[in-house]
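Note that one protein chain of the assembly has been removed; the remaining protein chains are unaltered in position.
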Amino acid sequence: MAEISREEVANLARLARIEMTDSELDHLATEMDVILGAVARVQEVAGAEVPPTSHPLPLTNVFRDDAVTPSLTPEEALSGAPAKADQRFKVPQILGDVE
Amino acid sequence: MIHATAAQMASSLASGEITSVALTQQHLDRISQVDDEVHAFLHVDRDGALAQAAAVDAKRSSGENLSPLAGVPLALKDVLTQKGIPTTCGSRMLEGWRPPYDSTVVTKLKAAGIVILGKTNMDEFAMGSSTENSAYGPTHNPWDLTRIPGGSGGGSAASLASFQAPLAIGTDTGGSIRQPAAVTGTVGVKPTYGGVSRYGLVAFSSSLDQAGPCARTVLDAALLHEAIAGYDPKDSTSINAPVPQVVAAAKKLDIKGLKIGVVKELSGAGYQQGVRERFEESLEELVKAGAEIVEVSCPNFDYALAAYYLIAPSECSSNLARFDSMRYGIRVGDDGSRGAEEVMNLTREVGFGREVKRRIILGTYALSSGYYDAYYGSAQKVRTLISRDFETAFASVDVLVSPTAPTTAFKIGEKSDDPLAMYLNDIATIPVNMAGIGGMSLPCGLAPEDGLPVGFQIMSPAMKDDLMYQVGGVLEALLLEKWGQPLLASSPSFGAI
Partner (left out) sequence: MALNFEQALEKYEPTLGLEVHVELNTHSKMFCGCATEFGAEPNTQTCPVCLGLPGALPAVNGKAIESTILIGLALNCSIAPYSRFARKNYFYPDMPKNFQTSQYDEPICINGYLDVEIDTDEGKKTFRVEIERVHMEEDTGKSLHVGGSTGRIHGAEYSLLDYNRAGIPLVEIVTKMIPGTDKYAPQVARAYVTELRDILRSLGVSDVKMEQGSLRCDANVSLSPRGSGILGTRSETKNVNSLRSVERAIFGEIERQATRLEGGERIIQETRHFLEESGLTRPGRSKEQAEDYRYFPEPDLVPVTPSKEWIEELRATLPEKPSTRRKRLQEAWGVPDKEMTSLINAELLDVVEETIALGAEPTKARSWWLGEISRLANEKEVTAISLVTAAQVAEIIHLISTGELTDKLARQVVEGVVNGEGTPRDVIDSRGLKVVSDDSALMVAIEAAIAAQPDTAERIRGGNIPAAGALIGAVMKATGGQADAAKVRELLLKHLGQA
């Protein structure tokens, strides 16, 4: 059965960019244990000889032509922005370096 | 004429008995009258709907050739974008967002002259089986307002069952069209994956999501199906092939010689007594109509739920990453002192509800290095096994059938603290999504113990959606004959609520 610690959940929350209080982490760790315990049974039948399916349809090579189509206007593009300036999306300071 | 079928409305519109504006107004009035109780809609676009209706009427009076459903109103699940109309996906996160573009489904609806009344309530980002996970409050089942209307597309199903709309669009990732249809006594169809474009459908689980028609009759669903289906180059997973002739199939009313397989694993323990009874009765009707019923075994279906609750959360953890408050949606905690990362964290804490966070965390776990193979990888293998089970079964039968949901509608609040119990609602609907095939739910009566609707599920092979319509059309006709009136006519919500 899965054993998932609060620290692991905290790390997952960090990866998923969700702020969580200590009590939320505790609660979620317990729930995750139960859920993972239930879903881990997929391993019972997932033998090495079974290929994985990630696409329900056997489609391949779906390409589009390299043709330019109209973009949104900058007004439309920025219409949902919580903040904007100089025709750009305005966001809180970005700490750290660009990947 | 709100109690009529969409097909009847269409014919009245065509004959000039009623205008689209009048028909739309009747539905808007009905919404005003009952939706405070039902809460099927998150947004009603009164002016837009009447303008669309007027445009259709104008075209009709100028003698333009119109598509079959032109002028008929429809309710749109709030997970599909409609340009300029609020699209929230039932989430706080997208409060106030008005997309600058139409989903392909909406483009097709508009092209067909179908009048969009508004956006319907749903479990947040389509995660749930009861519509209780909406950030904007639950939708109530028109059969019993203290009960859930199913989910995630509870709003669409409830709008049909309470005659606020004759047609609706739903989306089905693990049963979100079919299970609400089952518990509200309506018809819901999940087309073959790739049959209807996903462009503009806010993704929950990309490899499982599929938009489809919701209606009160099989024929209405078929008419809507043909209006929204077809190849879309904007969706790379859409099928570039002719749309199955589902309207003709729904009208065929003949299943002589058809082989129907009953899935052994989708019955028995865990299925409510009344659900089983109504299902069995329906099988008898199909036999009377000349179908051959055989039992088939799909042993890997037992693992479908577990695999689903790994695949869907994994994909959702990635799909929902874009909701970070930078480009759209709400932003929390941007007081000038915090950096972007911290604002993202705070926004996502406030913007997402519990179930969504639970699934994001679960999916993040299942995809993380060290766990990928054991969880996500294994789940994908189960997916292969489920598809093989279907292939084997469809080698000997034309369609497969089962109850749509193990129980009738439960009470609001009854399962909201037990995610695993909640997940069991989808046990019979999930295999269809895993294999990407077609599935339909249609009403097959009321469970004697609680007087609530029971759903009958028909599953057809990929791109043979016409088969489920053929069988559904026959079963619907036989049951109508048996009951003497549509199931919904016995609903307490038939008149006022």
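Think of it as A and B in the order they're written, each chain with its own count starting at 1.
Please note the rule applied: a residue touches a chain if its C-beta (ideal position, glycine included) is under 8 Å from a C-beta of that chain, and two chains touch if they have at least 3 such contacts.
Model, not experiment: these values are computed from the prediction.
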Checked against the full complex, the residue among B:Thr5, B:Thr24, B:Ser103 or B:Gln210 that touches the missing chain is B:Ser103
Residues of chain A touching the missing chain are 11, 14-15, 17, 54-55, 57, 59-74, 77-78, 80, 85-99
For chain B, enumerate the residues touching the unshown chain of the complex. 80-81, 87, 89, 94, 97, 99-101, 103, 198-203, 205-207, 233-237, 314-315, 317-318, 321-324, 326-328, 336, 340-341, 344, 364, 367-369, 372, 376
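We take it that only the chains that are shown with their structure count from here on.
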If you average the CA atoms of chain A and of chain B, how many Å lie between those two points? 24
Under the stated contact criterion, what part of chain B meets chain A in this complex? 97-101, 193-194, 207-208, 233, 236-237, 239, 300, 303, 306-307, 309-310, 317, 321, 324-331, 334, 336, 338-346, 348-349, 352, 357-358, 360-362, 364-365, 368, 374-375, 377-385, 387, 419-420, 434-436, 462
Complex contact set, residues of chain A against chain B: 4, 8-9, 12-13, 15-20, 28, 31-32, 34-36, 38-47, 50-57, 59, 62, 64, 72, 76-77, 79-83, 89, 91-96
